[in-house]
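Down below is the structure, laid out as structure tokens.
For this depiction, one protein chain was excluded, whereas all remaining protein chains were kept in their positions.
Chain nomenclature is as follows: A and B, assigned in order of appearance, with residue numbering initiated at 1 for each chain independently.
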Amino acid sequence: MAFIKTENLSFAYDDDLSHAALKNINIEINEGEFVAILGHNGSGKSTLAKHLNGILLPTEGRVTVDGMDTADDEALIKIRRTAGMVFQNPDNQIVASIVEEDVAFAPENLGIDPLEIRKRVDEALETVGMTKYKNHSAHMLSGGQKQRVAIAGLLAMKPKCIILDEPTAMLDPKGRKEVMKTIKKLNSEENITIVLITHYMDEAAKAKRVIVMNKGEVMLDDTPHYVFQNAGLLKSIGLDVPQSTELMFELRKQDIKVPLAVISDDECVTVLKEILEEDRVTD
Amino acid sequence: MSQIEVKNLSYKYGVGTPFEVTALDNISFSVEKGEFIGLIGHTGSGKSTLLQCFNGLLKPEGELYIDGVNICEKNNAKGICFKVGLVFQYPEHQLFEDTVYKDIAFGPKNMGLSEGEIKDRVCEALKFSGLSEEILEKSPFELSGGQKRRVAVAGVIAMRPEILVLDEPAAGLDPIGRDSILANLREYHKKEGKTVILSSHNMDDIARNCEKVLVMNSARLEMFETISEVFKRSERLKEIGLDVPMLTSVFEELLKEGYPVNSGIYTVEQAVNEIIAAKDGGKNA
Partner (left out) sequence: MLKDITIGQFFPGDSLLHRLDPRMKIVLTVLYIVLLFVAKSIVSFAAVTVFSLILVFLSKISPKLILKSLKPLLFIIVFTTVLNIFYVKGTPIFEPIDILGWQFTITYEGLLTAVVMVLRITLLITTTSLLTYTTSPIALTDGIERLLSPLNAVKVPVHEFSMMMTIALRFIPTLIEETEKIMAAQKSRGSTFSEGGLIKRAKALIPILVPLFVSAFRRAEELATAMECRCYAGGKGRTRLKQYKLCARDYISLLTVIAVFAATIAINILLQGIVFAI
């Protein structure tokens, strides 16, 4: 059974579905997946994300997380400890002044035994590489470090899934890299299901599956390689494609045979080397 | 004389406290009227400090001439904020009036202009920001994020600065928002011929808009050269914690492995030409 499942999910902020923010969304996310949800502002991607742990409830349809219905009040706390959420603004999600005390916030709320909290806090900080900063003032950290603390704060709940709503939008390149590295690690080493909401195509390219949203609907849902082949379509809905993909697109126009789906630096180097080698061989 | 002349400019925060930090360390360069300059550097490299020196918010040591006037000297900094318009990061956070019109008019009003003049300037600034006149009577707080940002930029353009300085104007916007605000800027630069200085973390934005780039690193000026010269030194850029466009890295790698391509490639168009040239070159060889 799917870990997160939306069934005919529709949503309007004022309950009037004639101008719905989400229209009939049916997606299934399995345990251990790394899914990116890509879309421009107003495409409904953040609204969708807020349905995945019960911050918003469907106007129509149903969302289940690990078999629990998000509309079920009784299950809410359990849903939230199963699927944690990281937000865009690093400042506005840190509750306590000191790093480790902030990380302890969720398990404290859950009434977990203090010794166990200690253990979880230490482990969580270790996982995101912030152990060194555990007694630091959260306010003095860089944006990337704050987001890692926010992630650690969720890890301390031992969630099965982490949803990240544009976690890097307000960060500098260094911070973005730190956060992306942490996210990948959580997925590959801790087997945590990741749902990454973003408008950066290079971040989406790191996922194993990309869902493209436009006007409240799912437009594409496939592997990054397949999704970025649709360069024209993505551009038409206001999204970027990786430079490499665009280069392949242009080279094809010049009758140079290249694969369409090239999304990383390394792949691009390999492909270009092949083209250049080809000529040497034919000579 | 150049429009902006910076000579041995230094700035320290927290002088005399244990937290003293050098934010600018003996910087010198000059900018001609009408240039579109990019400013890059990692967080904490001194970028924002430099921007705030331009319009007199900070008082640095050294000399900073704007149109021949050294604004580091006492009494010369007065009114400089109208001549050098500074758009802060996330400028929409400074909107405060109850209508868009009043907010854009705030700067011109502080300049002591007449109502008629203010009105002209508000309309002109609005046009540059690509917004329609209908929103003038709306509250800035009911606009979308991208619109708010443009209103805030218009508020600075309305002061008709000789030099427009922007600190990460596209930060946090999605590709549509980013492209449209940068397109507006290009348009403004082309039509008005005013000097624009643009700070950004996004190398593609810099590559697409600027003629020359100031590269800051740990309070020092690392480079001040044309775009392609700067991207030719991509190794160094990476060393000082900066990104380079994807294709720049790719071609650097090809060059390293002995393929006949140039370095300093940063657009798709350049890359296509490079590949075709290299292929042809290969055939001729």
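Here is the rule we go by: a contact is a pair of C-beta atoms (placed from the backbone, for glycine too) under 8 Å apart; a residue touches a chain by one contact, two chains touch by 3 or more.
Given the structure is predicted, the values throughout are model-derived calculations rather than measurements.
Note that the undisplayed chain, when the full complex is considered, contacts A, B.
Of the candidate positions A:M85, A:V128, A:M170 or A:M248, contact with the unshown chain belongs to A:M85.
If you put the hidden chain back, the residue from A:I4, A:L48, A:M157 or A:V218 that touches it is A:M157.
Listed by residue number, the positions of chain B touching the unshown chain are 52, 55, 57, 81-82, 85-86, 88, 91, 93-96, 106-107, 110-111, 141, 155-156, 159. Against the chain not shown here, chain A presents residues 53, 55, 77, 80-81, 84-85, 87, 89, 91-98, 100-101, 104-114, 117-118, 121, 135-139, 150, 153-154, 157.
Throughout what follows, only the chains that are shown with their structure count from here on.
The touching residues of chain A, when paired with chain B in their complex, are 40-42, 88, 142, 169-170, 172-175, 199, 202, 238-240, 242-244, 246-247, 250-251, 254, 256, 265, 268-269, 272-273, 275-276, 279-280, 283. Of all the residues in chain B, the ones that touch chain A in their complex are 42-43, 144-146, 171-177, 201, 204, 241-243, 245-247, 249-250, 253-254, 257, 259, 268-269, 271-272, 275-276, 278-279, 282-283, 285.
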